[in-house]
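Written below as structure tokens is the structure these notes are about.
With one protein chain held back, the other chains of the complex are shown just where they sit.
Entry: chain A
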Amino acid sequence: MCEASGRCGGCGEAPVRRRAAPACSRPRPCVKCGDGPAAVVIRIGDAFCRACFREYFVHKFRAMLGKNRVIFPGEKVLLALSGGMASSAMLRQVQEGLSRETAKRLRFVPGLIYIDEGAVCGQSLVQREQTLTRMEALLQETGFPYYLASLEQALELPGSILRRGPGGDSEPSPSYKAAVEGFIQQQRQEEANGDGGTSPAGLGTQDGPAGGSHAHLPAAARTEELLRLFDAAETLTAKEELLQMLRSHLLLHTARTQGYTKVMTGESCTRVAIKLLTNLALGRGAFLAVDTGFVDSRHGDVTVVRPMRDYMAKEIAFYNHFFGVPTVITPPLHAKRREKTSIHRLMENFLLGLQVDFPSTISTVYRTGEKLSVAPAESNGELQRCLLCLCALDIAGEEELALEPTLVKEDTGNGAESRAAFIPLLCYSCRLTFKEMGPPATLPPYVRTEAQHRNCRALMKQQIQEFLLEDDEEEPGGS
């Protein structure tokens, strides 16, 4: 079943190079049913017809959720949509899954969110308005509750967003099986009571957009503030990281305020492989598993899930094309720039370039990443966390680590607002990114508030240190 280069990247023989298919005008038959004309080549040389491809694609999504068992029946799940290929395909899979016959139906309660990032991607107001209108029409059509947000709203977030929520892996969660059984029983009871038909927890009801977000653009002053923040970032790499940070905080905030406990994002296998290498280069090696794994539980109360990470970007593009999945494509942050503008962009080019000649490149990188597991420290709720990415700080043992480049030499700010005051609060990678961002005064207010809060606490702790009873420091061997 698995391709020749399956487990170890083509051991034994030379890496499988793509062979040029013979030129012919009529495609060969599907390898699965042997009947229909092949329409798409997935993996190396496996040509599927449309019907078989669809089955394969739909099955993969269910298998991914079934295998991991992290989404409980009746749970509220927020789907993060960008209008792009992968997240649109994800939405279609959820729709398909919910419309199936009872035995195979997905049983969670979805909500949708779209974040308008037009301001930082160089879109005009008219363009943003158009995109927003198209996106809203698309979301409305699903009948799921939806939220429209703009990146500007990230500037109004509370500082508490940077604190880990209660819960997470540390608390014992009920077994998945018990939860499913409980859910089915509850459903039967409801059916017996005569209000079958409608699913529990108000599935399919039109909550409408929350927060009065009826397709309108944020105030111009906010947009300017956001642009100042991005303009102050020196490199495109820093801008890219900044965008990801604001986006994830905004998603987290929406999930928390609207009572969602899971967020689904649509990173494809291709995207995950690129992210793996990018993050390595950015010094985020310690967090690869949280940043790219199926489950990301760094926030504690809200878990990010990546159900599309088994699909190649190619599979998604073909699926969307064959089955008419609507997308709303907007230019990304770095559209139409030179090739080597950011580490993210460079990695994408590198991997996709290799993939042309060695078609198992991406799946090999992806599968290598699969083997990483979350460090035990990461699931500990008590640990100090990075101010920006909320991962457990990886800077213990400062002497052995090459932290020198992360330290700030020249200091122009004053007191708590100086750059140096932020550094101890950040992980290795965020320190590097932080150095490429503008002066602290341009940072989003919630980041500054939380930084002050943390610094105050640290200071206070220092002051009262000698009065504290240390319970876990029984120094072995005396002084």
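Descriptive notes on the structure:
Keep in mind that, in the parts below, a residue touches a chain if its C-beta (ideal position, glycine included) is under 8 Å from a C-beta of that chain, and two chains touch if they have at least 3 such contacts; residues count from 1.
Everything that follows uses one rule, which is that contacts and distances are computed from a predicted model.
Taking the options "Ubiquitin-related modifier 1", "Anaphase-promoting complex subunit 2", "CDK-activating kinase assembly factor MAT1" or "Mitochondrial outer membrane protein" in turn, only "Ubiquitin-related modifier 1" matches the UniProt protein name of the chain that is not displayed. Contact with the chain not shown here comes from a single listed residue; of A:Pro37, A:Gly66 or A:Pro166, that residue is A:Pro37. Of the listed residues A:Cys33, A:Ala178, A:Ala219 or A:Ile329, the one in contact with the hidden chain in the full complex is A:Ile329. Considering the full assembly, A:Val356 is the residue among A:Val126, A:Val356 or A:Ile464 that touches the omitted chain. The chain not shown here is touched by just one of A:Ala154, A:Met264, A:Leu282 or A:Ala313, and that residue is A:Ala313. Mapped onto chain A, the interface with the missing chain covers residues 20-25, 27-28, 37-41, 47, 85, 270-271, 274, 313-314, 316-318, 321-322, 327, 329, 331-332, 334-337, 339, 344-345, 348-349, 352-353, 355-356.
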